[in-house]
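Take this structure, written in C-alpha cells, and hold onto it; I'll ask about it next.
Here the complex is missing one protein chain, while the rest keep their positions.
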Amino acid sequence: MKAVVFHGPRDVRVERVPDPVVEAPTDVIIKITTTSICGSDLHMYEGRTGLEPGRVLGHENLGEIVEIGGAVQQLRVGDRVSVPFNISCGYCRNCERGRTAYCITTNPGGTGAAFGFDGLGSYNGGQAEFLRVPHGDFNCLELPRERALKELDYVMCADVFATGYHATELAGVRPGESVVVFGAGPVGLMATYAAIIKGADRVMTVDRHSDRLRLVEEMGAFPIDDRKAPPTEQVLDLTDGEGADRGCECVGYQAHDPDGIEHPNTTMNNLIGSVKPTGRFGVVGLFVPRDPGAIDEIAKRGEMLFDFGAFWWKGQSMGTGQCNVKAYNRYLRDLIASDRARPSFVVSHELPLDDAEEAYRNFDAREHGWTKVVMHP
Amino acid sequence: MKAVVFHGPRDVRVERVPDPVVEAPTDVIIKITTTSICGSDLHMYEGRTGLEPGRVLGHENLGEIVEIGGAVQQLRVGDRVSVPFNISCGYCRNCERGRTAYCITTNPGGTGAAFGFDGLGSYNGGQAEFLRVPHGDFNCLELPRERALKELDYVMCADVFATGYHATELAGVRPGESVVVFGAGPVGLMATYAAIIKGADRVMTVDRHSDRLRLVEEMGAFPIDDRKAPPTEQVLDLTDGEGADRGCECVGYQAHDPDGIEHPNTTMNNLIGSVKPTGRFGVVGLFVPRDPGAIDEIAKRGEMLFDFGAFWWKGQSMGTGQCNVKAYNRYLRDLIASDRARPSFVVSHELPLDDAEEAYRNFDAREHGWTKVVMHP
Amino acid sequence: MKAVVFHGPRDVRVERVPDPVVEAPTDVIIKITTTSICGSDLHMYEGRTGLEPGRVLGHENLGEIVEIGGAVQQLRVGDRVSVPFNISCGYCRNCERGRTAYCITTNPGGTGAAFGFDGLGSYNGGQAEFLRVPHGDFNCLELPRERALKELDYVMCADVFATGYHATELAGVRPGESVVVFGAGPVGLMATYAAIIKGADRVMTVDRHSDRLRLVEEMGAFPIDDRKAPPTEQVLDLTDGEGADRGCECVGYQAHDPDGIEHPNTTMNNLIGSVKPTGRFGVVGLFVPRDPGAIDEIAKRGEMLFDFGAFWWKGQSMGTGQCNVKAYNRYLRDLIASDRARPSFVVSHELPLDDAEEAYRNFDAREHGWTKVVMHP
Partner (left out) sequence: MKAVVFHGPRDVRVERVPDPVVEAPTDVIIKITTTSICGSDLHMYEGRTGLEPGRVLGHENLGEIVEIGGAVQQLRVGDRVSVPFNISCGYCRNCERGRTAYCITTNPGGTGAAFGFDGLGSYNGGQAEFLRVPHGDFNCLELPRERALKELDYVMCADVFATGYHATELAGVRPGESVVVFGAGPVGLMATYAAIIKGADRVMTVDRHSDRLRLVEEMGAFPIDDRKAPPTEQVLDLTDGEGADRGCECVGYQAHDPDGIEHPNTTMNNLIGSVKPTGRFGVVGLFVPRDPGAIDEIAKRGEMLFDFGAFWWKGQSMGTGQCNVKAYNRYLRDLIASDRARPSFVVSHELPLDDAEEAYRNFDAREHGWTKVVMHP
C-alpha cells in the first residue's frame, strides 16, 4: 500500500510499504478514508525526536473496517470508525480508570502507546491506505450512518478536537469562567472552541499568526497578538487586572519568540502571570524529558526555568499530558452528529495522500493559511 | 500584654505591647491559652522574608473569647475557639468558594491574609496573651466543652494538621493508594498522618532526622532516610518499580541537602521521579516569588529548574498553595473529639510563652527532639 | 411603602406597609427596581402552604442600596445589586460549604431561609418598594455599571436562572450529553437554557402549553408535548430507545395531568423511565413534607408512590432541593454582562407593581402567553 514514511529530519516520502495484517485476534484492519497531519507530527518531521527512519506517520485516522480478528465482538466489516491516536488495552490499571493515554500493556517498557509516534511504541501510523488497530473493540468509535458529509469533522475526534477539549478539562473550565489559551494552532483553536462549547464567558487566545487569530475572532473569542504587547498584560487588561480563571497551554516545548528563538518556558510562565490566584492550567502542548536538539543545556535535559515561587504563592494548580481520547470522543462525535459542533472550520487544506510531502513542508513552515491539513488516500 | 515580637533575623523577644482592641464590629478578642511555633515562622525568624520589625508572630492559636464586637452574632464571651491561620472575610469571590487562604478583601493589594505573616497583611499574631480576630463569626471554630485535656490536639487544627491534610487533598489521596511525603517536619508528619487516616495503603515519608523518622515509623508509615540512598530509588523499591500513586511536598523553598546546601528544586524533582505516571502532587511547603537571601540568581528570582519534560511526559498534575483551614477544621476537630485523631503526638515541647526566645533558637537549629513547640501565655 | 401582601388563598393586595429598617449592623436596605413573580409564589398564592396572612411576597429582587448597617464592609449606598432568594449567614457549617440554601442560623428551628417564603423564616419579600437584606456583604451581588439595559436579565439571577442551572448541576449535565427536562415553566425553560449553555447535545423539554413549547423550540431544544403521547415514549424515540443521559424535574408537587388532576409522582416516575441506566436527576421543583390541600392521603403526608425498584435496578441517582444561588450567580451575571446569556427571553410581561393582583391572577391561571411576570415598583 502507499504510506507516508519518515526518513529523517524534514524528509518524509509517500512510498509503498507492506499492507498491515491481523496480528492478534483482537486486531482490526481499517481502510483509511481520512487522515490528517498533527502539529506533533512536526516535532518528528523536524528531527526533534528520536523517531527511527522507516516508520509510517499519522495518528489522526478515520476509515472503514475491512478485516477483523477472531476475538473481535462488536465491530463488523463495513463499520466506519474514528480511531483515537492512543493505542490502549482497556483492561490495565490505567485504562480501567479512563487514563487510556497511559496504558501499561501496549507499550512494554513505557506507558502509553500511539500510532506513528516516537516514544509511544513502535506502531505504524495511518497516513496510509490501511491501518492495523490493536484492541479493535476498545479503540474504535463507531460513526453514525449519515456521517458522509462530515468526515472532516469526525477525523478531528481522533486527536485535536479531543486534545483541545482535554486542555479545558485539565484546566477545569466551567460555564461563566474566563479562559486564556496559549497557542492558536489546531489544538489551541480546538481548546478555544471547547471552552466556548462549555459556556466559558471570556476566552482569550494568544498567537501571532493573523490567519489563526482571525479564526479565534470568528469563534467569538478574543484574539491576542503577542507581537503587539506582552500577552500577560493584554489578558490582565481584559479581566479588570485580575487574570483569567483558567489557562490552557497548547504550544509545547518548541515555543519561540517572534524572532524564532526558542524559549520553552514562555507559555508556562505567561500562564502564571495571566491566570488568577487559585486558577488552574491544562497543559497539552508536548514537552519531552530530553531534547538533544534544544537551544541550551537546560532545555536539552528537559528542564525548564519555571516561576515556581509565583505559581505557589498564587495557589495555582495544573494538569498535564497526553489526551485520553476515549474520555471524550463519544460526546464530541454526538455534538458533531447533531450539528452543535463543526470542528472542521480549522481545516485549511484537503489533499490527496500523494501530496503529503508538500503538505508537511508547508505546514511545518507555517505558511500563511496552512492551519490544518487533511488527506485522503 | 506580653508578646513575641520580631526584631530582625534570629532576633525575637518576649516583650510588652499594647493589648489588641475591637476595631471593627465583627471583631472578637481572644485570650490565648495555647499557641505554637510553626515551621513557616522560621522563614521569618531567619530573615528570609521581608517581615518588618515590630510584628507579633504566631498563627497557630487557640483561646477563649473575652470580648466581641457589636455585629458578632454567634459567638459569646467565654466560648473556646480554634483560630485558623488564615484571616478571611467569608463573602468575597474566593471565600464563598471555600478558598479562604486567598481572601480578596482582608489583604488589600494582595490575596490572602494571615496572623503574623509576611506578605499576608499587617496583622499581629497570637504568640501573645491576646489576639484580635477579624470576622469572628467566620474565623473562629468552637471547641467542645470537654476539650480541656486536648488543647494540644485542637491547636494543631489552626495550621499544621489542616495543612498536612490539605497536602493529601491537593494530591487527591484515596483509600488503598500509596503516597510519598517529602519532609517529616510537623507538616510532613501531619500529611503522613492524614494519609493514614484516609486509608492510604502505603505511606512513605522522606527525611533525615532520626527523631522525626521514628515518629513516621510509629504511625505505621515507611520512614525513608535520604542520607542512605536517593529517595526516588527507595520509593521505587517499595512500589515494585512503579512509584507512588500520590506525592506530598512538605518542605518548601529552603530544601537543602545533608550538607546544608540549599536546592529549592530537590523535593519537586524527586516527586516527579518517585510518583507514577498520571500521579498527582500536593505542594504545601512554602515557596516565594522572590527570595533575596537565596543561594543563586535563579532562586533569588523565585524560579526553579524544574524537570518539566518528565513531569509532562508522565502526565502528572499538582495543586499548590496555602491551606484553606476552614475547609477541614470542623472535621479534624470532630476526629479529635472522638479520639480518632490525636495529632499532638508531634508535640515535643510544651513551654511558657516566656521561653519563646529559646524555643525559636532550638527549633530553628533542628536540635534533636525539637519537633514541635507549643506555648502557653 | 407599597408592597404585595398575602391575605389568604388567591388574595394578594398591593397596600401600604411600614418601610423596612436596618435591624442588625450587617443589614442593608435596598430600593427595589425590579422584582418578579415566581412559580413557587403560586403555591403560596393558592393557599397550598401554611403562609400566614400579612407577609410581603417576592424573592426575585434587584435594586439599589439606599442604607447600610454599621458592620457592612464592602457595599456602598448607590451600589446596584441582585439579591439571591436565599437568606444566608455565610459562616455556618452549611454556608461555608456553599450550601447557602440550607443556612443553619438564619431560620432558627429550621434549615434555610428566604424572602417572603413559607417555612423559610418570617422574612418579608421584595415585591415592594424597599427590602431589608440581612448579611448584606454576603447576600448581595454587585452588578456591572452598564447593566441598565439588562435589568430583566439580571433579576433572573435571583432565582429562576440560578435554579434552572442548579437542576443541571444536580443532574451532572456535561457537554455532549442528552437531557430531558420536565416542565417548561420559567424554571424548566431556564434548565433547558442552562443545559444548552453547558454544551448539552440534545435537550428535550416536556410540557403541554404551546406558548412555552414554542420557547423551547426557539432555543434549539426539542419540545415534547405530553398531550400527544407519553413523554417517556417520546424521549426514548429521540434517543434510539436508550433514554437521556440526565434528567431535570422542574414541576414540583402540584404536577397534574392534562385534565388538571394532580399526580405528584408523575414527573419523578417519568424521569425513571426516560433516563438511561446510571443516569442522574436534578430535582428542583418544590416538594413539601406535608400538603394538607392535597388530593389524597398519601400526598397529604408528603409521601409519593415512587418506582423505587426500577430506579434502583437502573442504578440511577438524584440530587434535590432549593438552589444555592450564590454558587452560580456571579457566573450567570458575567454571562449576561458579556451577552453570552439573555435569560430575559422568558419574560412575557413587564408591569408596574400596582398591577400585581392581576398579574398573580393571570400567571396562576396559566393564561396563554403569561410565562413570566416582572414588576417595577
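In this document, chain identifiers A, B and C correspond to the written order of the chains, with residue numbering beginning at 1 in each.
Throughout what follows, a residue touches a chain if its C-beta (ideal position, glycine included) is under 8 Å from a C-beta of that chain, and two chains touch if they have at least 3 such contacts.
These numbers were taken from a predicted model, which means no experiment stands behind them.
The hidden chain makes contact, of the residues A:P25, A:P230 or A:P352, with A:P25. Residue C:I298 is the one among C:A24, C:M219 or C:I298 that touches the chain missing from this view. Residues 94, 99, 101-102, 111-112, 119, 170, 253, 264-265, 268, 277-278, 283, 286-291, 298, 301-322 of chain C touch the missing chain (whole complex, contact as defined above). Listed for chain B, the residues touching the missing chain in the whole complex are 174-178, 194, 197-199, 201-202, 328, 330-332, 334-335, 338, 340.
Mapped onto chain A, contacts with the missing chain fall at residues 24-26, 69-71, 73-74, 89-93, 96-98, 105, 137-138, 326, 330.
Just so it is clear, only the chains that are shown with their structure count from here on.
If you average the CA atoms of chain A and of chain B, the two centres end up 40 Å from each other. Chain B and chain C have CA centres that are 42 Å apart. Residue positions of chain B in touch with at least two other chains are not found.
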